[in-house]
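Below you'll find the structure I mean.
Complex shown without one protein chain; remaining protein chains in place.
This part shows chain A:
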Amino acid sequence: MLSLLIFLPLVAALLILVLPSRFQQQYKYITLGVSLIQFVLSLFIYLKFNSSSLAAGISKESQYQLVEKLPWIRLNLGNIGSLEIDYFLGIDGLSMPFLILSALVTFVATLASWEIKTKLKAYFSLFLLLNTAVIGVFCALDFFLFYIFYELMLLPLYFLIGIWGGIRREYAAIKFFLYTLFGSVFMLLVIIGLYFSVINPATGNHTFNMILMMDPANYSYGSIFSAIADKNLFGISARLLAFIVLFVAFAIKVPIVPLHTWLPDAHVEAPTPVSIILAGLLLKVGGYGIIRICYSIFPDAAMQSAWWIGLIGVVSILYGALNALAQTDLKRLIAYSSVSHMGFVLLGIASSTTEGVSGAMLQMISHGGLSAMLFFLVGMIYDRVHDREIANFRGLAEIMPQFTAFVIIAFFASLGLPGFSAFMAEAFSLIGAFTSEQVNGLLPRWMAVAASIGILLSAAYFLWTLQRMFFGQTRLKGGEEWLSKLSDVNTREKFALIPLAALALALGIFPSLLFDKMNASVLAFVQLISG
């Protein structure tokens, strides 16, 4: 099932590669079809998902669902045992929601790809390859396999930004590429270190199995990452160092302040569909990695660093929001708002409370949908008049009423209007952060209080934008020419926007749609990390 989900796009990409170019107008329909099938499949997985506490997953292999485990690489290495890499997929409550999100965001991004006019064959095959990699990351339970998918994401993204991007696309693409590569190179070292530390009790071999890495009993005594031996590397605890390395690798993706500067550039230069994927899915890979890998494998180090992670979260929230307030380019504004909103994810995770972690998970799903919606909306304006400078527009509400309605929904949902998912997510991240001092003493209360100011700032920048661009008397920089080009929302665009708005609304009113499915896993996760 999961393999089908992962490799369907790859098959489609191969199909597109072999199809002659005269069918190139059909490529987008193939892609759309793939994303629809994925959506149906993931919906089916969602409905069939077992949410009982006996299927919580996290650190118990037997509790994962839809597990596919095949020996992949077995190499006899003589006296160090044999190399054991598995093709190991499975999901639990913390990864299942991302499958639906991936399918939905891909669907929307495909609809946004209608505006791509050049080199369609290359574009759609790379696009589908990216999709394979993203879903693979969320399903992989073998660290080696995870790493392969993780790195595989970079390649298509580099080309997608570098070829179909804006004016400074090469700069943005290389910046993005190097930034993320920087993180993942060191990650590889930790993976190897973990491999040599962990022994599969069943076979006696070293293993890349992530779930086995979560159990301190599987570490061979005296190995570098053994919790009992507590070895030092460069003067600090090896486990803490490994945690920090992994955290930085994923945090670049999230992104955190001060490792965020690739994001505004990448977004501004990327074509709309890539921005959608980037904000909707790629950032979530970071958050997912922190939960699944950093926290689950190194809970002791995570508890030690909780204060700092919480602080990074608060700083990201406030700093991102303040930067958003200063923007004059609409897309850059939304890029900075992503930094701010993803800060809530970190804060929620750092609190290590059920409320906080649930809030963080919901925030990732919610922001995935909403940022996709926001970037889609920006793309709509940009595609029409090739301008996104806030000051060049005024009074759009009169000429594009439906578009404005969608913008109002997206803006208010993002700024945390109750009834939409972001509110529930942010509220529970904050509640978790606040409760933390009483429950586990990890985060001081002022962090939650300070972070809540971010909610005020987000209202400020979104409303200010609304007022500047959409209200008032219509006045456009491009005059009559723009007026004729700025047509209201068309049917294709509605097909993209309505599901996203519906997702935000549904999760805002019935958060149980998500909370119920992942509650057991969140509980198991909190139990694992607070030991």
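Operating definition for what follows: a contact is a pair of C-beta atoms (placed from the backbone, for glycine too) under 8 Å apart; a residue touches a chain by one contact, two chains touch by 3 or more; residues count from 1.
To be clear about the criterion, contacts and distances are computed from a predicted model.
Per the UniProt record, the chain missing from the shown structure is "NADH-quinone oxidoreductase subunit L", taken from the list "Hydrogenase expression/formation protein HypE", "Protein NrdI", "Transport permease protein" or "NADH-quinone oxidoreductase subunit L". Annotation: of A:S275, A:T354 or A:S371, A:T354 touches the absent chain (contact as defined above). In the complete assembly, the contact with the undisplayed chain comes from A:Y319, out of A:Y319, A:F344, A:F376 or A:W482.
One chain is missing from the display, and on chain A it is touched by residues 175, 178-179, 257-258, 260-262, 319, 322-323, 325-327, 353-355, 358, 395, 397-398, 412, 417-419, 423, 427-428, 430-431, 434-435, 438, 445, 448-449, 452-453, 455-456, 459-460, 463-464, 466-467, 470-474, 510-512, 515-516, 519, 522-523, 526.
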